[in-house]
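Input: one structure, supplied below.
All protein chains of the complex are present and in place, except for one that has been dropped.
Note that the chains take the letters A and B in the order they are written out, and that residue 1 is the start of every chain.
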Amino acid sequence: MKTKYAPLMAALTAAALFTGTACSNSGSSSEQTTDPNEKVSLTYWTWAPNMDKVAAAWNAKNPNIQVTVNKQDGGDPAVTKLLTAIKAGSGAPDIMQAEYQKIPTLVSADALADIAADAGSLKDKFPAGAWNGVTLGSDAVYGVPQDSGPLMFFYRADVFEKNGLSAPKTWDEYATAAEKIHKANPKQYLGTFSATDAGLFTGLAQQAGASWWGVQGDAWSVAIDEPNTQKVAAYWGGLVEKGVIDNKPMYTPEWNAALNDGTQVGWVSAVWAPGVLEGSAKDTKGKWKAAAMPQWDAAAPATGAWGGSATSVTTQSKHKKQAAQFVSWLNSDPEAVKLLATEASVYPASNDAASVLTSPPAFFADQADYYAIAAEASKQMKPFTYGPNVNVAYSAFNDAFGKAAESKKASAFTESLTTMQKTTVDDLKNAGFNVAG
Amino acid sequence: MSLKKGRSKTATALLLLGAAYCLLPVLWVLIASSKSSGELFSTFTLAPSTHLFDNLADLSGYRDGLYWRWMANTALYAGVGAAASTLISAMAGFALAKFDFPGKSAVFNVILAGVLVPGVLLAIPQYLLLAKVGMTNTYWAVLLPSFISPYGIYLARIFAAASVPTEILEASRIDGAGDWRTFGTVVLPMMRTGLVTVFLFQFVAVWNNFMLPYIMLGDDRLYPITVGLNGLLNQGANQPAMYTAVVTGALVSIIPLIALFLTLQRYWQVDLAAGGVKA
Partner (left out) sequence: MTPSASTTARRPVGRRAGTPYAFLAPAMILFVAFLAAPIVYAAYLSLRKVKVSGLGLGAKSRTEIWAGLDNYARSLTDPDFLPSVGRIGLYGLIVVPTMLGLALLFALLLDANRTRESVGKFARISIFLPYAVPAVVGSLLWGFLYLPRVSPITDLFEAVGITAPELLSRDLTLWAVANIAVWGGTGFNMIVIYTALRAVPLSLYESARIDGASEVAIAWRIKIPIVTPSLIMTFVFSLIATLQVFAEPMTLRPLANTISTTWTPLMKVYRDAFTRNDLYAAAATSVIIALATFILSFGFLKLVGRRAFNQED
């Protein structure tokens, strides 16, 4: 196609010369440069807030490697844009924040560079699970873990106290509490099943012991419609069918209103929840408490993750080495890790996180053990493997579970898993991946 | 006579009802943007509050006034895009209306077909083609595609046919004026009213466009307002949506267009079928 449009494109290129905003990586040199005194500028796509301030700390110390932050709208749009840019052959940033579940997709699209030579030595600074997320079990390193999102449970202490309840230790206790709260006040719900948040459901399946994708030899395996996930789906479907928890999506004005007026009195979420609660229901400050997740088996506590991301170098970067240096600094240097926690409000993946997270988040100022609970949860994280078509599975989740939640039938919840499984496997096969089983 | 009065009262009532329906969301956003973030989700929906200026200050303070940069970008995209598109449409419309030349009807039919092509379908291949020349994520990526408006050409052709008498062109030629001078000094002024309409159409189309800039731009300092607001709303799971900023931003973003409508309303009288602008 390139030659076909050559005259036209030449005209357009001429027009491009007049713009000062042409992207930084459209330069002509495609070779890796090694001159240490060469000035390079790198673009960095991230959606974490205030990341420009973190980058400013690096820029002050590294006049030859200047990083410019381009704030993105969130994980999905950023990945969408990156994949389109990769397909187009230009337009990608040098450095990219990538959620763990997107890494196989991005690697499969040849979007992420292997930076094992520059960042491989950081392995011991991160939990094994997080490190596995950036290596996909291979010798390559497709990024450095930035933050993690261990699941935790949040609840309105005042409402629990009024109903004579304490934080549920098991899912059975959660169900009992949900019923009791809703009976006492039919407007109140302990939670909602949100069909728009596939990430949370994945975390819950992870906690129950599921791992939806796997590698068998040179083939992918898919296990979404399997007993552990079925247990989770049947559990939430049962609660929705009984009507003791809500069936409306989270992150809507409606949900915000429910958090504000005290009718949504609990939230199964992750370590970053305080920021969302503060932004959504500021006036309820002081009424919330954090606890460890309810368990399937209290004797063998486990958690899953919701969110969490790595920082990667893209294959289109002209300065992969310098980019890898920044990525390593950002996620392992004590000063940077502190800035990540304080400025960007993320829960750093680094093992050193505990030493910088000394005081609880502002919204939970009274709960001194907040980060102790989070650290404990991090350790209990179950292993989980993501595949190269997570987005397909997630959008199948949105559609199937959206219908199921609307129907309020527990059977529809478990049937949705069959749909997800089929859609995911069909997509892999259609693209030509080897699929086991 | 009383029957007629009754009828006209019904007519007035119906019109006011229609106006109320159309104004309801605007009234809502006006009230909502006067509320603090807590009030937005707790007080009665149509009860106004007093925080409009706080909200505006918060909005202006968001990442060093990024919101105003989005507004300026939008004005640039819509203003420059619509101006260029109007001129290009005027030239093409004039040629199609006032000249006979081989291929004329083919050109016109192709442009008519272009009116029917959805912009959303074009956005992805446009991105891939622009990326091949490294122009994505620049102002040009949004500006250049907005320079061409088949609909604007179609309208300009109608206006040129209706408002530029052939005799005057001939007189100008006999006076020895070149075609370009005739176009600039005679044709453009005569088509002025119609061209303002073409300009307004394209201005609104670019102002309201979401898909193209959403795909083309990675740097949020280049965003127009629609993409920027969408970003504030969808911050990803671990960030709260900035509803107060979104609501206030939505209100502020529609004010310039409302002002444009009020000042130029006489140009909004386009007869799509018969082709004249009754000003």
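Definition applied: a contact is a pair of C-beta atoms (placed from the backbone, for glycine too) under 8 Å apart; a residue touches a chain by one contact, two chains touch by 3 or more.
Just so you know, these numbers come straight off a predicted model, no measurement behind them.
Q: Among A:N50, A:Q66 or A:T252, which residue is in contact with the omitted chain in the full complex?
A: Candidates A:N50, A:Q66 or A:T252; residue touching the omitted chain: A:T252.
Q: Which of these touches the unseen chain: B:A57, B:A72 or B:V110?
A: In the full complex, the listed residue that touches the missing chain is B:V110.
Q: If the missing chain were put back, which residues of chain A would it touch?
A: Considering the whole complex, chain A reaches the absent chain at 1, 5, 8, 11-12, 76, 80, 83-84, 87, 104-105, 107-110, 136, 138, 195-196, 215, 218-220, 247-249, 251-254, 257-258, 261, 315, 388-389, 391-392, 394-395, 398-399, 402-403, 405-406, 427, 430-434.
Q: In terms of residues, what is the contact footprint of the unshown chain on chain B?
A: 4, 7-8, 11-12, 14-16, 18-26, 28-29, 32, 40-41, 44-46, 88-89, 91-92, 94-101, 104, 107, 110-114, 116-118, 120-122, 124-126, 128-129, 144-145, 147-148, 150, 153, 158, 161, 166-167, 169-170, 173, 179, 183, 204, 207-211, 225-226, 229-230, 233-234, 246-247, 250, 253-254, 257-258, 260-262, 265, 268-276, 278
Here is the rule we go by: only the chains that are shown with their structure count from here on.
Q: Between chain A and chain B, what distance separates the C-alpha centroids? Give it in angstrom.
A: Once rounded, the distance between the two centres reads 37 Å.
Q: Considering the complex alone, what residue numbers of chain B touch chain A?
A: 37-38, 41-42, 63, 124, 127-140, 144, 214-215, 218-220, 222, 230-231, 234-243
Q: Name, in rising order, each residue of chain A that touches chain B in their complex.
A: So the residues of chain A touching chain B come out as 1-2, 5, 9, 12-13, 15-16, 19, 21-23, 26, 43, 45, 47, 49, 70-77, 81, 84-85, 87-91, 93, 149, 197, 199-200, 251, 253, 256-257, 259-261, 270, 272, 275-283, 306-307, 346.
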